[in-house]
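With one protein chain held back, the other chains of the complex are shown just where they sit.
Let's turn to chain A:
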Amino acid sequence: MCDTCGCNVTPGNAKFAYKPVEPGATTISVLQGLLKKNDDQAEHNRAHFDKRGILAVNLMSSPGSGKTALLEATIKALKGELKVAVIEGDLETENDAERIRAQGVPAHQIVTGTACHLDAHMVHDALHHMDLDGIDILFVENVGNLVCPASFDLGQHANIALLSVTEGDDKPAKYPVMFRGADAVVISKTDLLAVLDDFSPDKAERHVRELANPAPILRLSARKGEGLDAWLAWLRSQLAAQRARVAAGRTQRPAIQPEGALMHGAEA
């Protein structure tokens, strides 16, 4: 048997399952995602998380939007309540993993060298360096980049896109692939809004809605702690939902791969 029997045909792509003919050659209809190997690895990673009841959350943003600062504040706030672990992705340096470890939480640094995004294989390798027993939430801090990380499923259950108020409220319109795939959008560094009067959180929210994305928009300052409660409440609700799914033998893919979800019959 082969992988080309047509079992990947979904309602969305069925009409392309044609078989043109050219003499001397054999055409086979494939209809698989181009990133099938990554997606298969991501499924495998998700199974690791589901088996342990872990919620996996992928944080994406431009460099410097405050991903690590939000993680530090989150870890502090959840201390004694939930066990957290972190995978850090950066082109170079262990700095972010060291910042996380300083909070008393296990962290593994992936140094990608030239790769401007994490993929599911890198995350799987990182898992082999970590003890996941007893962990409630695993955060993956992706490489700072608003473009490529959005195309690679890592095995996470939810995507967070951060947008700091120093970046401009039109970023969701400029990077639709990233912001369309966010399960929650964090508007970060809101303590700076007082001095940045050209950033309108409402406008940023409108741009996210124009991407047909109903995700909650969480406005917060990791530095001052404003808005952190709503973020923590969102995390707790996601963890509760993950535990309910695991109990029911189901899983959830993040919002980025609707076609893939159809192919794999997972919960949309």
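In this section, a residue touches a chain if its C-beta (ideal position, glycine included) is under 8 Å from a C-beta of that chain, and two chains touch if they have at least 3 such contacts; residues count from 1.
Basically, contacts and distances are computed from a predicted model.
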{"item": "Name under which UniProt lists the unshown chain, selected from \"Sarcosine oxidase subunit beta\", \"Ferredoxin--NADP+ reductase\", \"Peptide/nickel transport system ATP-binding protein\" or \"Hydrogenase maturation factor HypA\"", "value": "\"Hydrogenase maturation factor HypA\""}
{"item": "Sole residue of A:Glu98, A:Glu210 or A:Asp229 that reaches the chain not shown, by the stated touch rule", "value": "A:Glu210"}
{"item": "Sole residue of A:Leu78, A:Leu91 or A:Ala173 that reaches the chain not shown, by the stated touch rule", "value": "A:Ala173"}
{"item": "Residue touching the undisplayed chain, where the options are A:Glu72, A:Asp96, A:Asp119 or A:Asp183", "value": "A:Asp119"}
{"item": "Residue numbers in chain A that touch the chain omitted from display", "value": "2-4, 12-13, 16, 18-20, 22, 24-38, 115-117, 119, 147-148, 150-152, 172-174, 176-178, 180, 207, 209-212, 214, 258-259"}
